[in-house]
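All protein chains of the complex are present and in place, except for one that has been dropped.
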């Protein structure tokens, strides 16, 4: 579990500050921490990015591989998203198979990328029903300082926009792969995710580690460029009201516009 | 382990009753609890049954799938039997990979079905040595109230008798499967299993949960319609004598005749 | 972990003896225990050996199987080395997937065999890039009395020298395997391994169980017939000096000459 | 050699084969705000402390509750409250193509969010140092199993006599063939444009589970959210009836 | 491309190639009530508290015993007696086609019924809160490894000095080529009509393991049971000799 045990007294001081409209690190309630984004950081990966939101740091690598399409979707390529909450990233992360937090992170990121239609998967078909490109997207979380969801979505988008695959031609029965002609994978959309935490009855953007530990509820919202919703996930053990959900979408629509500035031009 | 710890005093009272020829739930020593059997309960499965013996409840599903035969038996279809003692079924069942009780249940049921020749496996061949029907038989134990073996064998037989597979034809190099022409799988025999518990020196049929917890030994006997033996498994940590084994077979031959009445006509 | 906890007092007595040039079992510092080696002990395996060094006992079986070569080495056969520290072999060995000691043993043995070029892997190709012989070498450690490395290397070499594969011919599109014409696998070299323990500042050959438990460092050296080095592995939590390493090689070159006498003629 | 599935596709799209052009009806004949056939029973298992069985359309789901009880792995216990654990599992035969037994990434995620959906309703603080275990078994799946599972789990918790603020009800809405609709069928889920499953405590309107994937404008989202809320209210009535049927008023 | 195994079948059926028509002899030349070559040794390993080596026909089996000893997983211990645990394992090279290392469903079942077969013979109540661990390694398999393993385990228990009511002996009978026979070979097991492995305490005749699969009438069953019992008695003598050879009378 990511959530660690926090003394009640810390929780109180975080809540009190937020109810006064302030935050421990001096940010406004709807303000993100500093974001940094580099792409192409791993030469051995066909696409990569290193993203930092505050001190949270994720290295994302994308590797294409030729494989068979799923039987029920013979005419689209395959995207496989995987995440590892490395034991290096926090004192309470453990080595071993992905735990539920890690699985949720990978699946929500995957939904944001997939339903947000980042990749034109139909263009990844080499031979319909038989050979397609599979893109393995691996999220390597190396430092955990809160708000993994937004960092994962941003890093994944950047890594995919950075990804190149070799061009292929079909000669007779054979697929010929030319590693000297690398072409970018077809990018259709650029969805991003914005996470808001409900603390002391308020919604605050980009929860820090301290806020993550004391929050009542979390809502992560994936949005396309036009502000339409492509993914959503509530977390935490306190409910949200209908109005809080709708308010969260409005805030997220504003904040993703800002976040979008960190994306390098394709 | 299925066996839970039972206070010595309960054991004594169960044994005393049985030595007087009585049982806690009022049954005769060789009497089964009420049996109910429904088939076709799961539409998504090509064959299914829900069996109850007393409050013990198992949902059995059969799903055919085309696959390759085992290399050493190229001319017969494949039967794969699997069981899950769901954590829902008893307070001491745990989630996780099948434990030894679950493995034993699946394997003994499989032997009763296989050696009792329920399915004419040779008729499940599509292309000899290359393509055969594999039947996956899954036992989902949802409520555990004693005597899983008999319920598993009865439910499995009923589910298989309920199973339909699409008809196939071979056109040139291709197997054409027609899901609109579903045909029953070929049933040859109808073996059943009868379990007797040795408690206080007596053999009692269809042990209840309470009896299962205190029994000295258990013997499960698989019998064909003609009374010949097709499977047998001793359980428990107390021995049986030669005479007890032979007596058990006689009782089982009588009781399976009764059990057979619950089977729906094919 | 193989290392068990040893009372300080035992360690002291072992060290004191060795510093006087003596050992608890009366051996000279550079002397091996009795070695016994039988081959062909398992008829079901195409190659096998049982090796004992002192009471340490390993049964090694080699089984060939036709498979596909690794994509990056299409023109060589495959060697796969596996070891099981059976729970039968020592009170502190546990059942379960190979632990780090077992993995290290298999990998170091594999390197000695592979880099020592025991098998001419190129001659195991049946159809280049498509079909090759894979040799599975399984080390079954049944009794653990110290110095597994040397026993594993010796037993593996003997088992491979004992291994026969059926001859194959290619007829049209098919590989025809003739189990009546068994031929030895092609052996090129005969490397062996010599392990020295550093105890009380001295290097002793073939550490016994007691010595294994108290040693400061261990160095295992794989040597070809001509004395050239093909594998090396340091173990233990105390360093070695440059001079100790070079001295160890000299001792090992002498000792492997002796060890070589146990190998049956090919 | 290739295997051709002559009419597998037709078989699978049965739910979609009734498309009625020109009307607002859905493939299976329902109105946009109409729920599938619904059946809820409490107390269906012997051994569990509480249990229930739910059918929504062709979904068939069992839930069982054990606890509050002590756990032997003590370091997982909390000194001031119970922990509620949930295991969502699909039977191998519950889906078109047999599912391999055991947890996969989907069931791990659903187990987690189901626990979070039920948590706010249970007075966990009444049972320090103990666990409440919820087991959900999907016997047949036809779109919407996570909502059916949460709905069943709440009834099983009530049947186990565990004190709750409210029985959590769950229902999805979404978008299919351009229309925002309540309670997506399997066909609508697979072929549709968006899916929005929620869980709530109907008495207060508090939302305890919220997920979405697909493509919705803000307006469509609001409309879908309201339809899902309406669905939860319908389900809530049936949950109460199930408890009444078992225990009387 | 297809791989043809020219003479693999012939190689495999060697045991069956000696079929002598018109006589009662079995494929390997034995009479119906004749056991294969048998060899039992006690005390073959250094580290184990007790050990033994058994050959029956071409089966080669090692057994080792550790205990009674304390176990660190305390919740598995019993306050009033020892628990006997058993692990039956086949070496990857023990069979025709290499077996993947690690337990499979077959070895899990055999481990369970082996523990149950040995349990009644051991005075477990003498060692409360402890475990006795039995490890069985099949080095070469040729039909009847579970019986060979139980036979070996009993000798290893005796070699470890663990007090027992009797040494459990195990032997199978079955039906092959229409005839009820003792101690099935691999070929008879695979091609035969029924297999009935049992274990017993020969002094009292108490049966501690009993399994059957195949097809037997009641009469054939009784005949097979009696042959298996006779087999256990033969094996029992050899077990006693093995202990005598190691420790004297």
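Going in written order, the chains are labelled A, B, C, D and E, and every chain counts its residues from 1.
Keep in mind that, in the parts below, a residue touches a chain if its C-beta (ideal position, glycine included) is under 8 Å from a C-beta of that chain, and two chains touch if they have at least 3 such contacts.
Predicted model only: the values in this text are computed from it and were never measured.
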Worksheet item: Who does the absent chain touch among those shown?
Response: A, C
Discussion item. Of the residues A:55, A:188 or A:250, I need the one that contacts the missing chain.
Written reply: A:55
Response to the item:
Out of C:23, C:44, C:111 or C:255, the sole contact with the unshown chain comes from C:111
Worksheet item: For the full complex, which residue in A:76, A:125 or A:142 touches the chain that was left out?
Response: A:142
Discussion item. If I consider the whole complex, including the chain that's not displayed, which of A:12, A:25, A:72 or A:178 touches that chain?
Written reply: A:178
Practice prompt. Can you list, in ascending order, the chain C residues touching the missing chain?
Written response: 98, 100-101, 103-104, 106-107, 111, 114-115, 117, 219, 224, 227-242, 245-246, 249-250, 253
Item to complete: Determine and list the chain A residues touching the chain excluded from the picture.
Response: 42-45, 48, 55, 57, 59, 61-63, 65-66, 82, 84, 86-91, 95, 97, 130-131, 136, 138, 140, 142-145, 173-180
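What we mean here is this: only the chains that are shown with their structure count from here on.
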Worksheet item: By the touch rule set out at the top, what is the minimum number of steps from chain B to chain E?
Response: 1
Practice prompt. Starting at chain B, figure out the least number of steps needed to reach chain D through touching chains.
Written response: 1
Item to complete: Sort out for me whether A-D or C-E is joined by the greater number of C-beta contact pairs.
Response: C-E
Response to the item:
Cα centroid separation, chain A vs chain E, in Å, comes to 57
Practice prompt. Please compute the C-alpha centroid of chain A, do the same for chain C, then give the distance between them in whole Å.
Written response: 48
Worksheet item: Residues of chain C that touch two or more other chains: which are they?
Response: none
Fill in: For chain D, residues contacting two or more additional chains
none
Fill in: All chain pairs that touch each other
A-D, B-D, B-E, C-E
